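Missing here: one protein chain of the complex. Every other protein chain is in place.
So, chain A:
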């Protein structure tokens, strides 16, 4: 009552009304001027969020028309080539959605393009976080939450891709069915229960539909919520720079600048997706025809983000063993195990690195990738490993496009998967160390100005100039680690874990370029 002035605007009255019922001013006071640091790579996470909104909006429109049923119908819609063909209601309603409903094709294409952007942005965002060490304490849990979102996004993608019940998606399901059957003991039964009997049955589309529009989106929304709350609690990382420390955040306040940038970026991402959806065809399901277990066309491929799993199946050796009258399909179990191990390693990497460094402090400075050469090497090797598996999903297309033998392409990819990963690790680490040396060189002797001078004696020299202190700080500001020593614990014993940690620590930090010190700069000045 006392806060109400004699003449108040409508906005003030409305705000007061709301606050007296919700205490919203407390939240505005706490978060309204919260600071967000600025860097182009921080926008990747925003793209994920905004493309997800586009997915939800376009997907909701689709559910009003899509019929998740495998009941056979005769198609009577306006797409002439398939007129009268017997197909599932799911496929028929997808065709109706595309050809008989205004804006239906647009929404389908916006939905699919948004889904692709969603997964792609998640991948890039994860790489940014990994290579800058932004997963370190206190953000390890949020890394795991984000990684679960990545898995959920792939599950959303796969369930959605399978819904139209066209020839391609049905073949994808046939492959999943075969993979599930390869699981020992329970595989046959899981497949049987999932498909409601023999593959393909007539239950899988409605079941995947429920997962796709209810269970998985609910999980995605819940995990995005946790992810964002933890981001607010932890505050965003920032890159090292003048005035930026581990104890502050420098950037734009939410009100108004960050909110304006983020809000406008939402419209840009959404507008971009609608523009693509209206101009570029994606997944023309009408070209493939309804699902039939017999025909299949050459060059079949899943959506790109499932490619790595398909590639793993293609590169696996053809092994099976028969023990006690039971069959173990190593050609399926091996790729599943390798991918599982890869996923587990990526998911738990923050904890592994924290254990090796024994560093218990909070880290809020995003590192330049070169300043942690071993991690950067591991990351690059992981990217290579993933990329080779992904490329392997197109081994047949590589062969036909470049007039190669598909067998040789497969062997080359098998070699690239194993040898290439090691080479990429080693090469990246060396490049990172070399870049650190270059930074040191610039700090010690200045940068090449491009200004060539001729000395009185006829000698030509290039003038080197010193960086200003703000630019120089970016090159100086990082931390380095030394390998941990093997030391006895409180009981005077050296455990195997201690040895392991020491070995891993040596692997990580034996080769390192330490940050430049004042005395080194002083010494270099005396040299000249």
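Everything below uses one rule, namely that a contact is a pair of C-beta atoms (placed from the backbone, for glycine too) under 8 Å apart; a residue touches a chain by one contact, two chains touch by 3 or more; residues count from 1.
Just so it is clear, contacts and distances are computed from a predicted model.
A chain of this complex does not appear here, and its UniProt-recorded name among "ABC transporter permease", "Cytochrome bc1 complex Rieske iron-sulfur subunit", "SpoVR family protein" or "UspA domain-containing protein" is "Cytochrome bc1 complex Rieske iron-sulfur subunit".
If you put the hidden chain back, the residue from A:189, A:426 or A:507 that touches it is A:189.
Contact with the chain that does not appear here is found for just one residue of A:12, A:222, A:296 or A:419, A:296. For the chain missing from the display, the contacting residue among A:112, A:128, A:314 or A:370 is A:314, taking the whole complex into account. Among the residues A:250, A:383, A:431 or A:486, only A:250 touches the chain that is left out of the figure.
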